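Just one protein chain is left out here, and the rest sit where they should.
Labels for the chains are A and B, by order of writing; each one numbers its residues from 1.
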Amino acid sequence: MPVHVFIIASLIKSVIVLLVLLTGVAYSVWLERKVVGHIQNRWGPTRVGPFGLLQPLADGLKFIFKEDLTPPHVYRPLFLAAPMIALIFALTSISVIPFGNSITVSGYSIPLQITDVNIGLLMILGITSMGVYGVALAGWSSNNKYSLLGGLRASAQMVSYEIALGLSLVGVLIQSGSFSLRTIVDAQGGHFWGFIPRWNIFHGQLIGFFIYLMAAFAETNRVPFDLPEAESELVAGYHTEYSAMKFAAFFMAEYANMITVGCLATLLFFGGWHGPIGGPPWVQALLPVFWFVVKVVCFIFLYIWVRGTLPRLRYDQLMSFGWKFLLPLAIVNLIATAIAVVW
Amino acid sequence: MVPLSYYLFLSGFLFTCGVVGFLIKRNIITIFMSIELMLNGVNLSFVAFAAHWRALAGQVFVFFVMVVAAAEAAVGLAIIIAVFRTRETLNVDQVNLLKL
Partner (left out) sequence: MSLHLILFLVFGAICVAGAVNLLVQRHPINSALSLIAVMAALAGEYLLLGAEFVAAIQVIVYAGAIMVLFVFVIMLLNAGEEEETKGSRVASLFGVPGMLTGAVLMAWVVLRRSGTEPVSIGALPGHPTEIAHLLFHDFLLPFEVTSVLILIAIMGAVVLASKPEATERKAD
């Protein structure tokens, strides 16, 4: 592939992925409000557009036109930088996620992924582990006790659950023998006995997926692990002092992280873009992307469902759950997978 | 193409900054960070030499350095918390009970 074709293709892919991601962020907020509303016997947003479908647009406009307050006693440089750090790292990690096979456009085979690196999984882990600075610095620089407590909780929680998260992925890595997300998905093609898909979750990684799910809830600060922003005890946690677009940046970062985590779960445990494929060639080219998106949306629905169902844990319960239950379970899962693979 | 000496200069500069920070800083946490900076400088020269001599063992050594750094950070920060709890200060000049 010549250099200029590569650059043009990469630019087009980046723009499309960014637009889709931001739209996805906006509409997962809508989905959350709608689903939680129905769980609680309400309607959710209904006024703006049919089924309230234009609500994200109205929310976005509201955020843009709100007054952007900076409280007087904050540490300004970090107060301004924190939302940007959170949002940048949340959006960057999508760049190594593959969402389909390659398509052929005028003779060039273009992989459906912004960039294919052979340590893709490690790169996502690295980027998400840097994302905690946004939350921690926001909490510290606000100069507010609730923010500080939120930031402290967030950093301790993320460091603790990162270990369980990493260990839960090692089982998948042992089975596929590669850090490349594309290779991991390719290893999950085909079926057991002709009808059960050969996804990792049916391939002995059920416990691994459970650990991943729990750790992912904690990493993205979602219910039941949303201690950093527990509104009934900490006002709003680390983003108490933020308003307008700065608050929106945290909001978008949280939902972008949810989508990234959902993409990663789909790739590692649910066979990525594999699914029933048929029909004319252009349908065959686009069906994998469709299956990928469907799986990610199911995962986000699971997130919202859990939010509508479970109460928040206490902080000591959160820590003992992570260290005394998830971590040993992850180690046992890792050893069991290793023994099974060697056999 | 970058000469090996460029990497070594960068590595040496980072190490020197670490030493200077260790000596001139008065905050115990910053002193600790200076030690981490020294370790990072050494790591860079390990990786550069690994590429230069075509020996992967240099990269493996970086892992050992990182493990030692992690262990040191865990114990060191625990000591800092213990010191702060008893002395209520982070200034090393005021932690001088053993001085004559």
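One rule holds for everything that comes next: contacts are C-beta pairs under 8 Å (C-beta built on N, C-alpha and C of every residue); 3 or more make two chains touch, one makes a residue touch a chain.
Worth saying up front: this structure is predicted, and the values here are computed from it rather than measured.
Trainee: With touch defined as in the header, list the contact partners of the absent chain among those displayed.
Mentor: Hidden chain contacts in the full assembly come out as A, B.
Trainee: For the chain that's not shown, point to the residue among A:122, A:319 or A:336 touching it.
Mentor: From the options A:122, A:319 or A:336, the contact with the absent chain belongs to A:122.
Trainee: Just the residue numbers, please: which parts of chain A touch the chain that's not shown?
Mentor: Missing-chain contacts on chain A: residues 78, 117-119, 122-123, 125-127, 129-130, 132-133, 136-137, 139-140, 148, 151-152, 155-156, 158-159, 162, 166, 179.
Trainee: Where does chain B touch the missing chain, residue by residue?
Mentor: Residues 1-10, 12-14, 16-21, 23-27, 29-30, 32-34, 36-37, 40, 43-44, 47-48, 50-52, 54-57, 59-60, 62-64, 66-75, 77-82, 84-85, 90-91, 93 of chain B touch the chain that is not shown.
One rule holds in what follows: only the chains that are shown with their structure count from here on.
Trainee: Can you work out the whole-Å distance between the CA centroids of chain A and chain B?
Mentor: Computed value for the inter-centroid distance: 34 Å.
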